[in-house]
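As you look at this complex, bear in mind that one protein chain is not there, while each of the others sits in place.
Each chain carries a letter (A and B) given by its place in the written order, and its residues are counted from 1.
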Amino acid sequence: MDFGPHLMLASIEGAVISAILVLTAVGLSIVFGVMRVVNVAHGEFFMLGAVLAWAVTVTIGGHPALGFVAALAIVPVLVGCIAAGVDRLILKRINYDVDRTIVATIGVLYIVQQSTLMLYGPEARPVEAPFNTRLALPWVELGENGFQMIWPWGLSVTSYKLFVIFAAIAVLGVLWLVLTRTKVGLIMRATQQDRDMAQAFGVPVAQVYSWVFGLGAGLAALGAVLVVPIQQAHYLMGGDPLLLAFIVVIIGGLGSLPGTVIAAVLIGMSDGIISVFFSPTLAKIIATLLVALVLVFRPQGLMGRIAV
Amino acid sequence: MTTQSKSITLHLGVLALLAVLFFVLPAYHVGAFSRIMVLAIYAIGFNLLFGYTGLLSLGHAMFFAAGMYGFGLSVNLGGLPVIPAFAIAVATAGLLAVGAGYLALRTIGVAFMIVTLMFAQTVYLVILYFGEYTRGDEGFIVQQAQRSIAGIDLTSETARYATAFILFALCFLVMARLVQSPFGKRLVAIRENEERARMLGYDVGRLKLQALVVSGTVSGVAGAAYALLFGYVGASFAAVHYSIFPLLWVLLGGAGTTIGPLIGVMFMFYLIDFSSGLTNAYMLVAGVALVLITLFAPHGLAGVLRKKVFKWLP
Partner (left out) sequence: MTDLTKLTRRKTLLGLGAGAGALAAGGVMPGSLGFAQAQSSAPIKIGFQKHATGIGAAYGRWYDTTTQAAVARINDMGGINGRPVEIVTEDDATDPGRGAEVLEKFANQHKVDVAFGTLFSHVVIGSAPRAGELKLPYFVVSEGHHVASGMLNRYTLQPGITDVKSQVVSMAPFIADNLGKKVTMIYPDFAFGHDHRDFFSEAIAAQGGEVVAKIAIPPTETTFTRYFPSIPRETEVIYHVMVGPAVLTFVKELGEFFGPSRPELFGFIDSLEAVDIKSPGLEFLEGAFFWEGMPRHQQADASDASNAYRAAVGVNERGAAIDDPSNVSTYAHMFGCWETLHVIKAGMEAADYQGPADRAKLIEAVEAMTDMPESIEHPQGDKVFNGKTHQAFGKQYISKVSDGTLNVVHTASIEDGMYEDEVNYTTQSL
């Protein structure tokens, strides 16, 4: 394929990756920002979202769209509740101490992963997309008669992938509104800025923490429900999203939601676009090093106000 | 008994115990302990940086892998005998630690975690990229014939245990000396309150780099020993699990104690060994154990000992 269309395809694919990454990373960013803890099990909540989406669609049966809508409604809430439970049972008791939280969440990671293996099995299972038509995409070329639209071989996208991109934007929009315009959002931002002061003002910080932890996991699960018709649900699928989400949050800057979004878009898109120019493994090497070097030379990330 | 003589007794006692175990344990456990000792070296290296200096690195697998591949490639591609290959392996790990440390130590806290993780990922990908020489994820074998020193075949159960024991004893004692020396105490000061240490005039940046280099080099020793004694070099040892394991071992055993790493490795090894006999879900048991330990015994096993009983534990 010629360079232009190839780049366009890579960009669209990158946008899909970014969309899912944004949801996962924003979930982590909120948890990280408000509670200052590293949740190593975040990727497993993502995986749970995918696996439970499969379970819901299989139980409901019928047209894939039915199951999908049900999954969108039920699964994030379910995963959020599980996460809130983890917070109450474990994190609260260790008082959100950073090192202990890391160990505890590693333990939770193993527990969730292994339980999924035992109950769901080791296979990767597909979930049918609610709709999925192939859309051939046009490309504009300068020909003898001025600009013409051509339809290059292979340049296409599926309607579902486009849906994912828009859905992610919509969810972000709703989240932004909630955070900036509602009381709930205000309480969360206050707790993030200054926990003790918020407590002095009567904010029930302990409860806020549970809600925030649940919200973070729920957002990751939502991302997973959206992505599972494209990928499959597999018990080991949580590892990569965890890594990427962390990178995005740190690069974007702690305490900055816009930073997280921008970083997610950058990293998601670059993953696809760099591989246009370089062999895939080399591309991954470059991308990984770049991330590290950004952090080395700008520890507060792109838009963070405080260095971590 | 002074603290110092108590400490010497403790360390020599542990070594004596390990030596005795060779004669007392059945064959399977002798083999297990050879492995445990090599991995304990890795944990000891990690412990210096995490337990004593307070820096959590999520990329130590790169140092382990540097030692492992340094040894394996020197023997297989370079045709070198064991001792020079081992020296090259350790030097490789040390150099990598200098380079990575110089860059990574410009960050702190969670950013440091991510940067070390990214560097380790890069090393893993580079190993895959040069698959022509490294055989990538499949790895390669260091044949039995090449794993001998001065005619002594290091692959026999006795020689393997002896080699692991000697290397472990070396690292164990050297590290014990180091952490009780002024250098070690300065690292602890950095861990407790970096700003205050800086105000007191210590070159914090330099000290941290030194700690990281020692830590990385010792981890490289473990990697080289693993390749030497078990004959396999593979990219899976550079993957993120092998960066998480030393963290688990050290936390379980007791971060910031000299015997903690060994205890942690032993505990995890036998926990997995025991529960895999009961159920397929042994990682579930490990996960539960982790959660319980962190809830009720956060300083790890040796740490609890130190708090309650042996307050002088180094």
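By our rule, a contact is a pair of C-beta atoms (placed from the backbone, for glycine too) under 8 Å apart; a residue touches a chain by one contact, two chains touch by 3 or more.
This one's a predicted model, so the numbers in the text were calculated from it and none came from an experiment.
**Student:** Quick one: which of B:Thr9, B:Gln144, B:Thr158 or B:Ser181 touches the chain that's been left out?
**Tutor:** In the full complex, the listed residue that touches the missing chain is B:Gln144.
**Student:** Touching the absent chain in the whole complex: find that residue among A:Val58, A:Ala73, A:Val140 or A:Ala206.
**Tutor:** Selected residue, touching the omitted chain: A:Val58.
**Student:** Considering the whole complex, which of A:Arg100, A:Arg195 or A:Lys284 touches the chain not shown?
**Tutor:** A:Lys284
**Student:** Would you write out the residues of chain A that touch the absent chain, in ascending order?
**Tutor:** Against the missing chain, chain A presents residues 1, 5-6, 9-10, 13-14, 16-17, 55, 58, 61, 64, 114, 117, 119-124, 126, 128, 132, 134, 136, 153-154, 156, 158, 230-232, 234, 236-237, 239-240, 272, 275-276, 279-281, 284.
**Student:** Touching the hidden chain in the full complex, which residues of chain B are there? Just list them.
**Tutor:** On the chain B side, contact with the omitted chain comes from 26-28, 31-32, 35, 128, 131, 135-142, 144, 155-156, 230-232, 234-237, 273, 276, 280, 282-283.
Simple rule for what comes next: only the chains that are shown with their structure count from here on.
**Student:** Quick one: report the Å distance separating chain A from chain B, using the average Cα coordinate of each chain.
**Tutor:** Comparing mean C-alpha positions, chain B is 34 Å from chain A.
**Student:** State the interface residues of chain B toward chain A in the complex, per the touch definition above.
**Tutor:** 56, 103-104, 106-111, 113-115, 117-119, 121-122, 125-126, 128-129, 240, 244, 247-248, 251, 280-281, 283-284, 286-291, 293-295, 298
**Student:** Give the list of chain A residues in touch with chain B in this complex.
**Tutor:** My answer: residues 38, 90, 93-94, 97, 99-100, 102-104, 106-111, 113-115, 117-118, 239, 243, 246-247, 250, 254, 281-282, 284-285, 288-289, 291-293, 295-297, 299, 307-308.
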